[in-house]
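Missing here is one protein chain; the remaining ones are kept as they sit in the complex.
Order of writing sets the chain letters: A and B. Residues in each chain are counted from 1.
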Amino acid sequence: MFRNKYTVIILIMTIVISLSIFNSINRKHQDSLLIFTAVSLSEPMAEVKSLFENKYGIKILLNLNGSQTLASQISRGANPDIFISAGNTPYNFLLSKQIDIYKKKLLVLNTLVIATEIELNNWDQNALKAIILDPNFKRISIADPELAPAGEYSMQAINHLVGFKNVEHKIIKTKNVRDAVNHLRLGLSEAVFAYITDFNTYPNEIYKKNIPSSLHDQIEYPIIYFNSNDNVKKFEEYLYTDEAKNIFTNYGFKIPQD
Amino acid sequence: MNFINIDITKKYPDFVLKCSLDFNDKINGIFGPSGSGKSTILNCIAGFISPDIGKIKIKDKILYEISGSNSLRNNNISINPEHRNIGYVTQKSNLFPSMNVDENIRYGYKDDNAIKVEEIIDIMNVKNLIHRYPGELSGGEAQKISIARALARFPSVLLMDEPVSELDLESKLMVLGYLKKINKSFSIPIIYVSHDISEIVSICDKVAIIENGQIKDVKNSQLLTYISSNDSEFENIYVVNESISENSIFINNIKINTLNKLESESAVILIPSNSVILSKYELNNIDAENIFLGKIENIKSMGSKVRVFCNVGFDIVSDISEYSFKKMDLNINDEIYVIFKSENVKISYT
Partner (left out) sequence: MVTEALILTIQVSIYATLLNIPLAILFGLIITRYKSRSINLTLDVLISLPLVLPPVLSGYFLLIIFSPSGFVGAFLDNLLGIEIVFTKMAAVLACSVVSFPLMARAVIIAFDSVNRDLEKIARSLGAGYTRMFFTVTLRESKYGVIAGILLGFARSLGEFGATIIFAGNIQGISRTIPLAIFQSIQTGNDNDLGLLIFCSVGLGFLAVLINYFLINKSVKYNRG
């Protein structure tokens, strides 16, 4: 069989292909950290990543996706070192799947706001209740409470302020909070409930008003550590530095009082 | 001289092939209707199909031997097609479309062959075609190339499966002529399979007649009178190989008057059975040139016709109507006059 020149060709091709593919196969022995991060923290974490890599020489692999998807991946066998999620639901999900967790802490908090491009009179003085009920706001977008935590918080705030029934006709629910913001941008609604951090790259002039955090559950971003090896420890230390904290606050997140 | 022996059995769900044949080194025919198993025999010899049990031997090389017994002294052999050194030519020329004629012919050729490729190209007269592609060839040309390709390997036998059945008459005769030439020049035995009697008779030396998977008979094609119960129109076929100067030919030394002179040494004579007239009494002053006295050997009813097998020094068959048959009250072993006009003696050349 080996006398045939064609068989030799096949063999050589197979070896060459296999070798070229396997150059980037293994994650295990690299000096690196695999961090699953909710996509809403993409920008601050990207900065944290480059500063940390420069400082410590440890490579960070940042896997960005929706927190629930990340949690599902973990429950199916994915092995990140760290998981930063938006909201506690993914964390509870992991607990229910009996995934081994080393430590859980609170990384940052977010602020819910109502935002609009319309310059309302007396925007600063008016009570939130009046703003929501303002006839200029024919449609208000929020994330669907059943699909996104942002929606839950928005719903809680709306209920507290005006009662949902009263404005039900004005509320448009979207798949996630990003889409809600896009509604505003595309003119599909006049106002939106979203996180303050969602407006960092908003192209047009925008007016935001914070929703008092007493009106809804705390908007938490837990950080979950799956092990305590050296690289992880260094990363955890780095997060406590002012440099790191400033990155998050620059994007509108709040550092919790420890 | 037994060049090739085959003795095989193969069972299919609705058909059993069982035959034992010996072939010499001339052109051997296998003749039978479609579905009788002729192609299967070739496939077994070539090695594309394996029989259930049997033995296939060419000269002294055993290509296939399965004894089917469970004895410990089993020497089951089944050589792969590529090592059997046979040439295979099919009905469609099956030339490799992406290669030109030269590449096709050279496919199986090795430089240390006994015949050189150039010789083959010369003999088959295809030098002007070697740069063409199969798509650009006529049917006859393509079959010539197909044969040349099979030859280039200098096989120990050439297997032909209805090689001319898709060609027009002129191309048919041309290709058949080349086959005869090859068999003569290179002494390569040919096994020629067909359901067309005129092809068989025109080039084959011996013919095996196969029906429904069984060999019915093996005849010398010169004396072939094959009767299939399915033929509604029968042609008496004779092969002559003599030089003639008058308008007559001899079959078994009996003179037959023809309309025209023979134009070539070898010819195939056909006399349709429905143009052969029978008479119990001698007839004078009729316009038929050929009148012979003979004997009825066999009678077969064909529905509305009756087929009468006679011998007047050579076998000849006559189809007559049932009405005439009853009126004449013919029986086997009766003496009978066999009459036909010279214009009904058709001559076909190879």
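Here, a residue touches a chain if its C-beta (ideal position, glycine included) is under 8 Å from a C-beta of that chain, and two chains touch if they have at least 3 such contacts.
A quick note: this is a predicted structure, and the numbers were derived from the prediction, not measured.
J.: Could you tell me which of A:Asn63, A:Thr89, A:Ser213 or A:Asn227 touches the chain that is not displayed?
T.: Only one of A:Asn63, A:Thr89, A:Ser213 or A:Asn227 touches the chain omitted from view, namely A:Asn63.
J.: Where the complex has a chain not shown, which of B:Tyr64, B:Tyr88, B:Tyr192 or B:Phe340 is the residue touching it?
T.: With B:Tyr64, B:Tyr88, B:Tyr192 or B:Phe340 as choices, the missing chain is touched by B:Tyr88.
J.: One chain is left out of this view; which of A:Arg139, A:Arg178 or A:Lys209 touches it in the full complex?
T.: A:Arg178
J.: In terms of residues, what is the contact footprint of the unshown chain on subunit B?
T.: On the subunit B side, contact with the omitted chain comes from 46-48, 80-88, 90, 92, 94, 96-98, 107-108, 110, 133, 135-136, 149-150, 153.
J.: Contact with the hidden chain only, please: which subunit A residues?
T.: Interface residues of subunit A facing the absent chain: 1, 4, 6-7, 10, 13-14, 17, 20-22, 24-29, 34, 36, 39, 42-43, 61-65, 69, 73, 76-80, 178, 181, 200-203.
What we mean here is this: only the chains that are shown with their structure count from here on.
J.: Round to the nearest whole Å and give the separation of the Cα centres of subunit A and subunit B.
T.: 85
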